[in-house]
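All protein chains of the complex are present and in place, except for one that has been dropped.
Chain nomenclature is as follows: A and B, assigned in order of appearance, with residue numbering initiated at 1 for each chain independently.
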Amino acid sequence: MSRDHILHKVRTALGRSAGQAPAPAPEVRLRLPEMDLEARLRSFSAALEALGGTFRRAASQEDARAQVAALLDGRSAVASNSPYLAGCGITALGGVRSGFTEEPGLRSLCATADVGITSADFGLADTGSLVLLSSRNEARMISLLPPVHVAVLAKELILTGLDELFTTRALPGEASSSMVLITGPSRTADIEQILIRGVHGPGEIHVIVV
Amino acid sequence: MMTAPEKQFQETLANAGLQSAVYSATGRLMDKRRATVCAEALPDYQELRQQANAIKKHTLENLDHYLEQFEAGVAARGGKVVWCKDGAEAAGFLTRLAREKDARLLAKVKSMTTEEFGLNELLEQQGLEPVESDLGEFIVQLARSRPYHIVAPALNLTRHDVAGLFTRTLGVEHETVPENQTKIARRVLREKFLAADMGISGANFLVADSGAVVLVTNEGNGRMCTTLPKVHVAIAGIEKLIPRAQDLAVFLKLLGRSATGQPLTVYTSFLAGPRRPGEIDGPQEFYVLLLDNGRTRLLVDREKRQSLYCIRCGACLNHCPVYRKIGGHNYPWVYSGPIGKVISPQFRGIGQDPWLPFASSLCGACAEVCPVKIELPGLLLELRSEIVRSKRLEGKSRLERLGFRAWSWLMRHPRLYELAGMMGSLVAAGDGEAWLKKLSFVPNIGPLKAWTSERDIPPLPPRSFRQLWRTRRAGSAAPPAPDRERERADNAPEPGD
Partner (left out) sequence: MPRKVALFVTCIVDQVFPEVGLATADVLERLGYSVDFPEKQTCCGQPAFNSGYRDEARHVACHCLDVLEGADYVVVPSGSCASMITRHYEELFARDVRRLDQARRLAPRVWEFSKFLLEVAGVDDVGARYDGVVTYHDSCHGLRELGIKEGPRRLLARVKGLTLREMDIPEECCGFGGTFSVKFPSISGGMSRTKIESIMKTGADAVVGADASCLLQLRGALSRDGLPVKTVHLAQVLASR
């Protein structure tokens, strides 16, 4: 009832009738800059570090595993089901739990783990953002609940920025019910505009690009 | 309120601590914004603004289409759209849903839309426990106050205010270090997130081609509220639509920069329906409440429709010299600053607080920074004219109307205008303000009194420009020799003389 009421008011205000086709929309504006991989990585690294995150390069998947092990330094961690992490051997590291397919178990672990380890679908060079689409391989809470987030991804996944992301994924909702862009550690400036990291989400974010 | 709360303004202006807090906080936000939209940082900033404006214009002009497309998209992904004429309908739906789900604890993401109708109070009256999870909004909720600023709700409070508030309401030790205060909030709210039965959010954008809700937060509370509880309900005004996900490439670049000087806010969530088969977490139910609450009224007028383009970045507040003086709580409704002056009268009717659109020097700083290019001063002028026409201004305004009528007549009669000017300077001849006293019999002395409450009146010149000009022309065709008035110009205004 409210539906018809509101739509009727909208149409009356606009002078449109039900089912009337919309006027042509302004053309989509997406600009793809030319940027080679090296430049993308430099930009990503600079942007992320400016936000208080850290950026590491790994020479190989084994190297990535070693770097994650060093980062963990014995702390407990929960890793996503991403085949990329398993391929790096990260899920096999001591203290790392992985392989959860049900929410309750994952939730209680994420609520207590020191570190959450994920891969990422993309990185965005200009803003230092990670893009994660929720799936059976990537649960949302691993990058959210633990105080430290470590992400490991292949270098080719670093796109130039939002424009390239939305060119590659014109309809992000088709693949997943959730796409999240993570740009640096959780932060607030709500008390006297003083910047504080790690409010609700992770206060630390480490990105390792293989 | 029919007339402006001048007393309250004066109190705010006399509060030195508050003045400096508001001025420096907004000043910092201005600097940060500038650094991220300047030509070096974002060369196509003006193009993006133009595109954002064009998209909003187009969407609103075809809004019914996009609303239906959005609704179908949400349904296709297993979510449900609920249409709400007003806040009461929205609160009613939430209450029924909470009962049905046996939910009591509701974790909430900051939403200006829900502030419009005091959702939290309505839910509390029904025995539910809504908890604001944005740190600033959490503080505001504990203080049982209302947001001081669209993006920085607790901008008016100091760490000491927060310390007292936390001790009083949370029973924690007195803690004045913001970092530790944040930890306290994190601890308290983490429990709430994990225990919450429902997550309630607003929406920064509704994406028609995806049936998706887009939420941006810095703290991660938006993700918490939309990941952990079984049910997610987003409440959004119908104006929040954009046609395509790809349009986000434009809007996201503008929103974070304009609001807080961040190229992107920390967390941007693109949420298309409940969790899908195979996905491990996320809400099992997903509702979007499409709220009118007066918005369709704003759609009617072609010009004023642009008031609905607003993406609530708060830049116009930060750049408004009036907001920076009187802060957020002297505005009569939840929306403060220039955008508040423009939308409050349209949402609530121009009869309520008719002084509001006049509380602007029309400096235009707001329009200059608006990421969607809303012509705020133009809209204020339009509203002023409507208010004058509706004769909503009481008492004093009748005199004002007469005054403007007389003025208008005088301005069309140059000789009488000149005569009036001569009389003025005759009365005012000589010393500064003494002439004011002579004039005190004039009934409508109000404006003069208001002027002199803050400023001196410059000594009026003995002769007007036109009189001097005649003398100059009569004297010779050559450039004039210095005379008394030119002396006055050269030695210029010595204050206090």
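List of remarks:
The rule is simple: contacts are C-beta pairs under 8 Å (C-beta built on N, C-alpha and C of every residue); 3 or more make two chains touch, one makes a residue touch a chain.
Remember, predicted model here, so these are calculated numbers, not experimental data.
Of the chains on view, those touched by the hidden chain across the whole complex are B. Touch with the chain omitted from the figure is made, among B:Ser307, B:Gln346 or B:Ser360, by B:Ser360. When you scan B:Lys80, B:Lys230, B:Arg297 or B:Lys325 for touch with the missing chain, the hit is B:Lys325.
Checked against the full complex, the candidates B:Arg99, B:Arg187 or B:Arg405 give a single residue touching the omitted chain, namely B:Arg405. Remark: the residues of chain B touching the chain excluded from display are 4, 6, 9-10, 13, 23, 321-322, 324-326, 355, 358-365, 367-368, 378, 381, 384-389, 400-401, 404-405, 407-412, 414, 417, 421, 424-425, 446-448, 450-451, 453-458, 460-461, 463-469, 472, 479-480, 485-486, 488-490, 492-496.
Everything below uses one rule, namely that only the chains that are shown with their structure count from here on.
Here the CA centre of chain A is 31 Å from the CA centre of chain B.
By the touch criterion given at the top, residues 2-3, 5-7, 9-11, 13-14, 16, 18, 20-23, 25-26, 28-31, 47, 81, 100-103, 106-107, 111, 124, 126-127, 129, 134-136, 139-141, 144, 162-163, 165-167, 169-173, 176-194, 196, 198-202 of chain A touch chain B in their complex. Listing the residues of chain B that touch chain A in their complex gives 21, 24-25, 28, 44, 47-48, 51, 54-55, 58, 60-68, 73, 77, 83-85, 89, 133-136, 139, 152-155, 157-159, 162, 178-179, 181-182, 185-186, 189-190, 193-194, 207, 209-212, 218-221, 223-224, 226-228, 238, 243-250, 252-253, 260, 262-276, 278-282, 286, 290, 292, 296, 299-300.
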